[in-house]
Every structure is written in C-alpha cells, then in structure tokens.
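For this depiction, one protein chain was excluded, whereas all remaining protein chains were kept in their positions.
Showing chain A:
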Amino acid sequence: MEGCSRKDEVCPQLLDLISKDREWVLKSGEGRSHGSPEEKKLELRLGPPGEDWTIKDNTNNNNCRERDESLRYLRYLSSMASMTHNCSNNNNNSNIINNTTTSCGKRGFLETVERNTGEEGYQVKTQQQQQQTKASFLQFQSSPPVITKESSQPCCTKVVDLQNTEKKAFSPASANTAVPNSSQKSALILYRPLTSSPFVSHMYQKKQKICPTAVVGWPPIRSFRKNLASSSSSKPANESQDVVPNKIASEKPVEVGKKGLFVKINMDGVPIGRKVDLTAYDSYEKLSSAVDELFRGLLAAQRDSSAGGIQTKQEEEKTITGLLDGSGEYTLVYEDNEGDRVLVGDVPWHMFVNTVKRLRVLKSSELSALCLGSSKQEKAPLDSALK
C-alpha cells in the first residue's frame, strides 16, 4: 500500500517533533542470544529524514523463567527506564550513547510530576484509581506505583538501584499502598500505569503464588454467556426456573449460580454506568455498600472535574449512605421485569434478585417527581407489581 512511502515522509516529521535533535537509541545487545544472561535489549534507531531507519531487534528469547524473576522484572524496569529516559543499558558497560537528561527540554515525565503535582498527587490519584478499579471489579494485585527518577549517574548504577528498589517495593503487604516510604532522592520509582501493568501484576502473581483475580472483560465472553447457568433465575417469566437448576445440578457437578448475574447500574450525575454482579451479595446492606464503593470515587471525580478539573489534590470523598431508607442524598431504585421502578429493599433478597433488571441511584430529592411502581408507604402496589 502507499503506507510505506508515506510512512517515511510522515514519521521523520513526527520524530523531529518529539526527539528534537536527540537520537533515540535504546540499548542493543549482540545477536540472538541463546541462553546468555543478558538483559533483554532493543535497538530502535530513528535517524534524521532521508536516512533509512532500521530496527534491530535483539530480544532475548531465552526463557526468563529460568532466571531470577527479579532479574526479569529488572529488565522490564530498565527497558521502561530506557524508553522514557533514553538511557542505554549496556551491560558491557560500553559507552552510553545517549545524552541523558541534561540538555533536552523534555525532561521526562518524572520532573513534570514533581513540579506539578508532587508525588503525593500522583499517589493519591492512583489510590483513587485503585479504588475505582477495585470497586468495579475485583482488584488484581498490583505493585505499588513506582516512578523512575532521572539521575545524572550512569545507568549501570541506576540498574543497581532498580534492583534494590525492586526488592523493597515488591512486598506483598504493600500491594495497595502507594509509593514505598523508602523512596529517597536516589531511589528509583517505576512509572505505573493507571491500571495494573500486566507485566508487573504477572510477576507479582508469580511471586505470591496466588490465583489471578477477576479482571474486567476477561475472559472475553459476551455477557449473555456469563449468565448462562443463572439466567433462569434472572428471567422471571419462566415459571419453571426452579426446575432447571436442579436438573443441571443433578447431572453434573457444575454449580449453578457461581456465574455472575450482572445488572446495569446508573447513578445520577455520573455519565458512565457500571455493572454489578448481584450474586456477589446476599443482602441489601452488602449491595448498598458495594454501590457506595463503586460510585464514591466517581462522584468525587465528577465534582472535581466540574469544579475545574485541576487535579492538585484529591476531592474529599463522601460516603454514600442512606441508599435504602431514603435518608441519604441518594436512593437506590431498580427496574423490574415489568418495567416498573421500585424502591430497593422492600422484598426479600432472593425475590429481588429474580426480578431486577437494572439498578439506578437517584437523587432522593427527585424521587417524588418520578413515577415509581410503589412508594415506601404503600406496600400493596408493590405486591401486585411482583406477580
């Protein structure tokens, strides 16, 4: 396609923009290594316009598992470091090709972070992020957020520091804490993406020998397949729903109801809806606190962004209470199989699970304006709504 030649035209422009007059050279190893203990390296040379640019890939295809896991983590860190800071990690200690940091205007994100928000800001942000991701679905164990710091030291030293930090940082207890206290000026902190870095979480899992926890959208199956075995309990029209689970259970030791029952939940003022797995709870109280956890952070973020959106400090998060008894700012309602809106909490839990189609968190002040299938005072219409 014409993509190739155009790529040559376009890329140099883009690269010029980014790299200014710097060369991007990431580390290179020699040849295909077979069992050499070198770190994994890559060389990505992007020259000035007109020059052919080549990629030499010298990825180490040795099986990393044979080596110390921390070494692999180390390589990841150093490749991350080298990518963001253009350091060459030359294990031969040969020349560091690149200009490290001093000259370039772009100092890498770390300085920016320090300048603008301070480490606390980042920590706090990721905590909030953690909360959100945790609340939505089971949180995967993530390492503490770590940010790489530039230093004028040669990279080999940095590599060593990485190793030290890694050992400190990678402890199970600190899984959900922010930057370890041991971070000093010379300590290296790894940049952590907003959700758990796959590599890091993987290594963490291997280290901790725990089973992987649930992740959004994994395994990649459609929602209606998730509900397969419990669908009979969520489809109220089928009066023989009591029969089917027994049949399945008697034929095979597959437990019905182990799969989730995912129901959409929207909250006033939050643009993005969520889904909750009702089989994870067995009472209204648990559901209420789950809803609180789910939206607390989001609501704060909404207030924060509508107030101007500068993330200098975390908006104070208010617990969402009183969802069930009308005493709070918000109230939980649901839509049942007949399309009626009903207050949550009036019927026995299992009946609720059988008939609920979706959930809503509404502002209590706007409740009276809405047409509800029943109200708290009148129980009778509620009964008729649930034939």
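In this section, a residue touches a chain if its C-beta (ideal position, glycine included) is under 8 Å from a C-beta of that chain, and two chains touch if they have at least 3 such contacts; residues count from 1.
Going forward, contacts and distances are computed from a predicted model.
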Given that one chain of this complex has been left out, which of "Kv channel-interacting protein 4", "F-box domain-containing protein", "AP-2 complex subunit alpha" or "Proteasome subunit beta" is its protein name according to UniProt? "F-box domain-containing protein"
What chain A residues would touch the chain not displayed? 1-3, 6-7, 9-11, 13-15, 17-18, 24, 40, 42, 44, 46, 55, 57, 59, 61, 63, 65, 76, 79-80, 83, 105-109, 111-113, 116-117, 125, 128-129, 132, 191, 193-199, 202, 205, 211-212, 214-226, 228-229, 232, 235, 237-238, 240, 243-244, 247-248, 251-254, 258-260, 264, 266, 271-273, 275, 298, 301, 304-305, 309-311, 337, 339
